[in-house]
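The structure that follows is given in the form of structure tokens.
A protein chain is absent from this complex, but the other protein chains hold their places.
Chain naming follows the written order as A, B and C, and within any one chain the residues start at number 1.
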Amino acid sequence: MTAVSEQCQKSHYDVIATEKIKALWQNYQRTRDYSLQICSTLSDEDIQSQSMSDASPLKWHLAHTTWAFETFILKPSIPNYQPFNPHFEFLFNSYYNAIGAQYPRANRGLLIRPTRSEVETYRRSIDKLMKALFDEGLDRELYNLIELLIHHEQQHQELMFTDFKHLTSFTPFDYQYFSQGVKIESNLLPVKSNASIGFSSGLYNIGSNDDSFYFDNEGPRHRVFLEAFAIDSQLVSNREYLEFIDDGGYQEPSYWLSEAWYKIKEKSITHPLYWQNKENKWLEHTFSGEKEIVPELPVKHINYFEANAFASWKGKRLPSEYEWEVAAQSQNNSFNMMEQLWQWTSSSYNAYPGFKTASGAIGEYNGKFMVNQYVLRGGSVATPADHIRTTYRNFFYPGASWQFTGIRLAETL
Amino acid sequence: MTAVSEQCQKSHYDVIATEKIKALWQNYQRTRDYSLQICSTLSDEDIQSQSMSDASPLKWHLAHTTWAFETFILKPSIPNYQPFNPHFEFLFNSYYNAIGAQYPRANRGLLIRPTRSEVETYRRSIDKLMKALFDEGLDRELYNLIELLIHHEQQHQELMFTDFKHLTSFTPFDYQYFSQGVKIESNLLPVKSNASIGFSSGLYNIGSNDDSFYFDNEGPRHRVFLEAFAIDSQLVSNREYLEFIDDGGYQEPSYWLSEAWYKIKEKSITHPLYWQNKENKWLEHTFSGEKEIVPELPVKHINYFEANAFASWKGKRLPSEYEWEVAAQSQNNSFNMMEQLWQWTSSSYNAYPGFKTASGAIGEYNGKFMVNQYVLRGGSVATPADHIRTTYRNFFYPGASWQFTGIRLAETL
Amino acid sequence: MTAVSEQCQKSHYDVIATEKIKALWQNYQRTRDYSLQICSTLSDEDIQSQSMSDASPLKWHLAHTTWAFETFILKPSIPNYQPFNPHFEFLFNSYYNAIGAQYPRANRGLLIRPTRSEVETYRRSIDKLMKALFDEGLDRELYNLIELLIHHEQQHQELMFTDFKHLTSFTPFDYQYFSQGVKIESNLLPVKSNASIGFSSGLYNIGSNDDSFYFDNEGPRHRVFLEAFAIDSQLVSNREYLEFIDDGGYQEPSYWLSEAWYKIKEKSITHPLYWQNKENKWLEHTFSGEKEIVPELPVKHINYFEANAFASWKGKRLPSEYEWEVAAQSQNNSFNMMEQLWQWTSSSYNAYPGFKTASGAIGEYNGKFMVNQYVLRGGSVATPADHIRTTYRNFFYPGASWQFTGIRLAETL
Partner (left out) sequence: MTAVSEQCQKSHYDVIATEKIKALWQNYQRTRDYSLQICSTLSDEDIQSQSMSDASPLKWHLAHTTWAFETFILKPSIPNYQPFNPHFEFLFNSYYNAIGAQYPRANRGLLIRPTRSEVETYRRSIDKLMKALFDEGLDRELYNLIELLIHHEQQHQELMFTDFKHLTSFTPFDYQYFSQGVKIESNLLPVKSNASIGFSSGLYNIGSNDDSFYFDNEGPRHRVFLEAFAIDSQLVSNREYLEFIDDGGYQEPSYWLSEAWYKIKEKSITHPLYWQNKENKWLEHTFSGEKEIVPELPVKHINYFEANAFASWKGKRLPSEYEWEVAAQSQNNSFNMMEQLWQWTSSSYNAYPGFKTASGAIGEYNGKFMVNQYVLRGGSVATPADHIRTTYRNFFYPGASWQFTGIRLAETL
């Protein structure tokens, strides 16, 4: 879904300090453990099934993230490397055409074997080989690539939550899937009193130029000219979204993009994914079953079309990704711009000026998805905390609702 | 998929001898155990996934067959019966509209809960209540209904094998799914030298009038007039089917029904399901992986369209279900008419003269499927042995290939 | 859609009397003229468009029926025959794989050229060559084949009415498409008081053995044994069908075949094709616009699923095609068995015992459609009068509603 750091492209030999390697190893271990921890309260069935082709089984996520270390690190680093299982190259390759053919995405839930226990053995085996590699020391290229793949596994950790939530919505009665320890939905904070924060027109710098990790699509850093704009300090709340519904929002074509209008009419959609109205109460599906909507919490699992329609109804608009980034960097995140919900921007996902796709398979990480998707900014309660930054560009198709996505509004001044 | 014995309809009180009840209880236990035994070497993942909407997960079969005893026996027999889980009525109802709404068939593989262990508890709990019922004695109506549901579970046992075989074909490398004890594919016998056995024209009696169990669709017994015909003593072998393929059978439209021709061209089908040609060898997918085709064994997993095309190529035709039944009853099964492979007949599945659908939910067992399906006769290596009889009418859509289906040819004299 | 007379297969030279040839020529002329007459009040647009892939544009029917004479008569009879237009072989071949590839059926309405006027020139040109052939005299083989193709054009004449009616239903306001002279819908007669006519069990002869023309699928004549049955003297009326609707017929699953139930629920079907309820009045679409339903007329444009559901509701069943034929031959058609509406039978369309497909392209006329279709008997107000006979076997898919199809009920005694 995302990318390779620019540093990866500098492939000259470059010794990395032992301390830095140690820190990376700890990061590696922590990340690898967390993937298993997510599944620790789940049954074998829970991590087997696939509810739509956009989502993957959790067992597949566990294997694929491991496959990535095996394929991009171990295979080129260890002479005469013998793969753990030669079939895995095909089964757990997500979309890297340069690596080879891929098992059909829509059938991932039909992979009854390897079993969970075999996948866990696979993980341990690869981790052991990775440990040996770390012990030998890493050059800069390897260091950067491993760092990238740690971030890659973190991306999949968020998907594990969102894909699994989608799957649980097909079991029509309540289970407590996660232990109390795993706070996801309960970390959402109530929306406060809203303010519109103004920014003057001018040239702004956009994109990362940081020493710390970023994906290739976050650069190159470059200038954009923005007209004066204002952005809301708060996410849109359930209460406001309910007002939109109650005002006939899903029945009035003038709020909706044409493509969206035909879709919601064809499928008789009248509310967000995971909502249902039962005896005049609005309920939402959560990891612990059907719960009543809490009006003051931010509205979530909203797709681009809904976000856009809500903005039209409100007489505002979605921010561009540039406006969002400028606001996020100026506000020190005091407005919950990050770590609550991904926020749709009006920006179609495209390359920054001067962006170059890396060569080889890793070049397929980000660039080839730059059409028909829209940029989301900010991170969510399901995103690992050290995976969030103001320059981060997430992207999904405008009809996608199964991520933890919300709405922040803007306007031209 | 099939039906209720005529006796069920006599609902007057009628005491059944203790010995007969004891025998039924043993039959019940044996049947219930066998369902679990089929799954005993399979992982939780194996019994969770669903490879197409025509097939069901094995976990679902385990639950549904239990649901049938709970719904049709316990619920009406036990005053103030409290269901094991009120959601199960919806989840494990296959197609009984008279019982209520049904969970969407295509989503059965998304039911991550109840888990396997919860389903096993469900089975034990219902079996315990059934035992108590048996201990109290059964009237004729209950006796007949339980007998029907035992046969119902046997039907599902065959489907467990065929549905699971379909699922395993999506895991593209070899596993030994069953222990040596479970002989299915290995029970197929080589085809011997073929003979064409003649029958003279005349009136024949068709259908069951037996005292022993039969489904409603096997009656009423009635007369049909048959012109003189001959039927082959042997099933078609892999060798003969390979000749058909080698002779361009899948490329010559005149052998094929029009509907079939468009399908095989659209999907580029050139051989039976589960076959593939690898380095000039024909392999077939089995429960223990890809195996080379054995020429002398009967060809299997053939659909009606293929059977019909093969017959055209051979200058013969498929037998009608009447011809098949007359032959089977005359031959004492010396020609492997039963217990090897289901055999397609040219008869569309329809009601026998005077057939009446039973009232209530159980009436949905058979009658409502009487359109666009074709009758198969004979049973297969996956059919429980005491579930096979000469009057048995199995039925599938003409495009279905995932059952253990073969070809026997006939001709008009 | 249907077939070749058995006589065609006797290909020995056999001189035909001049008088018989003259009569055939008159038949030819009358038939060819009628096709043009059907279109005489229609615009170029009317005969151009195609409303579904099951139906064809009238312009295409005009060309295809001409193509049949060119392909099956002129081409083999005239040495060095130069086709009228070499592209027409591809464009106007309906489904004869033995002739060659076919223009995709669903795109027939996109054939803007040849224009109507070019097609009319094509017709005249072929007719002229046919006249020359007739003038030279015909042997039996040619005679029979021409007779077959005259019947073929008559079949298409009925389709011209039914396909065009379907097309007109997409123009949502009223036109008078045909002149007063063309009586189709207005030839339907009111249903009278119904009687149930009994027939005793026994052996009956089925199929044609006539000297006059019949299609190959009407033979060979053979015996069938029928149990005692009774058949209604009258077609089902709109009034009775409205009672079925008012009684919740489309909401009660127990009346419907399983496949039908899912379809009518999925598509929210609650009444026959061409009906609509407007301000509490039932209207039907006709060739002269929306008209109020006349209760005493027979219900039409009913598919097999509806006919079957109505029969279940009524506690009766559809007749088999054998029962229908026995009744029709005994009653001298005093019960409007013919010339009103095609009547669905419970018989799946299959070969009579001993049926052999003719060799060559003409063998594709009937046999290859013998799966998943149901036999209709009797003819309709849209069928040319001399194209109707008691042994005639029409066939359509059970979901087809756009033919002039009605219901006659039967029961087992």
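Just a few scattered comments:
We take it that contacts are C-beta pairs under 8 Å (C-beta built on N, C-alpha and C of every residue); 3 or more make two chains touch, one makes a residue touch a chain.
As the structure is a prediction and not an experimental result, all values here were calculated from the model.
In terms of the touch definition stated at the top, the absent chain reaches A, C within the entire complex.
Contact with the chain not shown here comes from a single listed residue; of C:155, C:168 or C:380, that residue is C:168. Note on the undisplayed chain: of the listed residues C:31, C:48, C:144 or C:357, the one touching it is C:48.
Although one chain is not displayed, subunit A still touches it through residues 95, 97-98, 203, 222-227, 229, 253-254, 256-261, 304-305, 308, 317, 346, 348, 350-351, 353-354, 363-364, 368-372, 398, 412. Contacts to the hidden chain, counted on subunit C, fall at residues 43-46, 48-49, 51, 59, 87, 90-91, 103, 107, 109-113, 115-116, 167-168, 170-173, 175.
FYI, only the chains that are shown with their structure count from here on.
Mean C-alpha positions place subunit B and subunit C at a centre distance of 37 Å.
The distance from the centre of subunit A to the centre of subunit B, each centre being the mean of the chain's C-alpha atoms, comes to 46 Å. With centres defined as mean CA coordinates, subunit C is found 59 Å away from subunit A. Shared contact sites, meaning residues of subunit B that touch two or more other chains, are absent.
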